[in-house]
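To start, the structure itself, in structure tokens.
Complex shown without one protein chain; remaining protein chains in place.
Showing chain A:
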Amino acid sequence: MGFELNRFQGEVDEELVCPICSGVLEDPIQAPICEHAFCKSCITEWISRQPTCPVDRQIVTSPQLRQVPRIIRNLLSRLCITCDNAQYGCTRVLKLDALAAHLEECEHNPKRPLPCEQGCGLIIPKDELKDHNCIKELRALIHTQQQKLNEFQQEFTEQRFLLAEQRREMQLLKDFMRAMRISNPSMRAIADAMERDEVLRWSNSLQRARVTRWGGMISTPDEILQRMIKRTLTEMGCPPHILDDLMENCHERRWPPGLCSLETRQNNRRQYENYICKRVPGKQAVLVLSCDNPHMGEDMMVEPGLVMIFAHGIE
């Protein structure tokens, strides 16, 4: 709907008046052929009732409406209009194109948001400020938040229940799978193949590592070091069924005959370079997976692989 005519200073040309609302064109738009201009909201409302030009009844549909010529827009933007908040004391007279910007910051706007200065800190529309009661507002706020809190609590309980339920079901499924695997040889073969594939996929996703100083190998890592490596492996997406075995194989007591003592290690030193190692990001350690190393002799490899922890020398 357009701007009321009596808000303008001086005469407004008839051409700038919307034939529907009889106000000065707001957001003007025109019909394609007859070029009659209307406020956008007015003509949209009319076309929703019947698709004709309200002046000459030519067929017009919404997508056919066009922007009015620049000259019309310029003439409109030059008109001088009083502020919307004139009745609340604003005496400003502005160019029509500056009105929107002024309204944003007009201090006479009764709905202008202001902070309460009595200490509650809430932002209140100006016209509601005089009836504003901090305690009442804050109480209402607390009330709604309490309600929200209760809702969350309820949801939390619900979710916890669901989680427990799912955990139980998952365990049941696992048990069932284990039983199938034990009782049925073909199932066992399938499960084994799936696990092998999973290890292979994981291994392919890891980056190669290069050991520059094999002498830095720690053959008896302590508990803390082991836990740290284990956590990293979990974060790397290590398949759970090999995680424990891998971690067991980080200590010389579980290493293959060719590595399990200082003496055999000395003897087999030259074979180290043949290992294909994978990086353990951020750690001085490498993974030597048996699926990557079928070329190594049996006395140099164990299933499903080894973890070698170093003091230094990993790239």
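The rule we apply is simple: a contact is a pair of C-beta atoms (placed from the backbone, for glycine too) under 8 Å apart; a residue touches a chain by one contact, two chains touch by 3 or more; residues count from 1.
Keep this in mind: contacts and distances are computed from a predicted model.
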| item | value |
| --- | --- |
| Per UniProt record, name of the chain withheld from view ["UBC core domain-containing protein", "Glutamyl-tRNA(Gln) amidotransferase subunit A, mitochondrial", "E2 ubiquitin-conjugating enzyme" or "FAD/NAD-P-binding domain-containing protein"] | "E2 ubiquitin-conjugating enzyme" |
| Touching the absent chain when the full complex is considered, from A:M1, A:L103 or A:M228 | A:M1 |
| Touching residues on chain A - with respect to the absent chain | 1, 4-5, 19-23, 36, 42, 45-46, 49, 52-55, 57 |
